[in-house]
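As you look at this complex, bear in mind that one protein chain is not there, while each of the others sits in place.
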């Protein structure tokens, strides 16, 4: 394992000798910015946010601050989560969703739009269909930019909330067996979470159809960093072993050969019968939206963590907003 | 009359022996949930909201609370009214209007969307084109759901604001003669208001073209409950008798025979000449939007209550939000 033994272990503690861990005024663009210490810090703040919301609903922490929630493509879940996060911190939000009719449509460049919005706002959340757009925005903006997904690039806050959910549910991040299930080739969330889990003592089980396997370079990287990484096609082979089941959708459109799709599709549908084979302490996660890959009947299973996962998203985003604005 | 003599009469009083009248944590899905006592309670709270807005603009009553304003079809009036209501109570709002591009469009089910939003919000207002959708949302959500219209189903807050307006304008709800005018067959607001008025000592005058008469079962129900109910085709026959004129639009598209439309259409257009025949104490209402069925010249008539009716909508929605969140 290449993981530093000096890193704080879960339950994470807020390091006393680091003020704000260097987040103040910074952009959040990629999971690559995070090490164990920074993650422990953000997760500790997220815990505080959970307490705050449970007890008071909201706080005055970001009173007087304004977030520009700039979405160049629709994402109700992510946009609502950031908006709720800012509002519950006592801040305000300018939602900008109608980009098809905005000055963007008239030909304005992303740098100009971002520099316009930072005249009005204190922090910018950006969702954009093109890889690298968040970095471009950050290059031009003098205020913090948080990447809310840039195409097939990064979606760091999703990866953080995924990891935070594992930490919450399992009460540790080291020593876990994690199964990534479904579309591991194109699944942005799988790639980012895998990258973060490599910071911990993790055993990986990559469960996918042959045509949707994890990209070879990524698999090699995981193994180079000292992790056990097993590839299987049928979830039944590993369901009884793992602590975390992270499920993503297998899209029919990915298959050139539909008979192949028909052959494998049931391997990746989570039903109560399948969950009966999982460990009692396992946790079932999904980035949502789901379209049939987890049966509704599973929702009642206490191991189904996907709605808690969503709520964690709000806490993580509250923590990040407070951190980059110097209030965490 | 089947109306209980024990029910509070208008001016309504807040019953001392009922805390919150059982609204805390409840859904508002249908007018059928309401009896005279519950209506009196909500109207009393709405009165307080009017005072609050007049004096202070807003209150801190719902500070720390977040409303998810989920509109699957556009309705500027209803969405703005709920938003203003929440903001004037010191709460915050996540508006979700772009459903055609949201995760819904990607195939997410209403239950999943609702359970997602309740991770971020404390109460959900739902407008949806399908009958029964509000009930489905309420079945899955653990937080209160308020139905803001589900297709040809219910739109209970509209009926409540209509009834509240009658109470405000006439200073009583018993002993009134009410004319429902226009499209009584398809008019959702007419049906819901009629149902609520059946809780009071009301005489009904149903004024419509033959093809747009009140559904026979509804008419029968009104009569079975002991109310006088008269059907006429020409408003002139009753204009001088009634205390309330509730006008809705007669849509040309409803008529297979356009000569029939041309014959009757002027019966249902309210002009100053017609209002001259109405009682000096009558009140003229309309759920809006209007498209010619009430002339602009009538707006100056003090009996024209439709803009006061709209403002009442905000007070009623403030009352409901405060009630279901345990602050009324």
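Structure notes:
A and B are the chain letters, set down in written order, and residue numbers restart from 1 in every chain.
Here is the rule we use: a residue touches a chain if its C-beta (ideal position, glycine included) is under 8 Å from a C-beta of that chain, and two chains touch if they have at least 3 such contacts.
Because the structure is a prediction, the values reported are computed rather than measured.
In the complete assembly, the contact with the undisplayed chain comes from A:65, out of A:65, A:195, A:227 or A:286. Residue in contact with the omitted chain (choice from B:172, B:265 or B:290): B:290.
Residue positions on chain B in contact with the hidden chain: 56-58, 74-77, 80-81, 83-84, 87-88, 95, 97-98, 288-291, 296, 307, 310-311, 313-314, in rising order. Residues of chain A that touch the chain left out of the display are 63-66, 68, 92, 94-96, 98-99, 101-108, 111-113, 115-117, 119-122.
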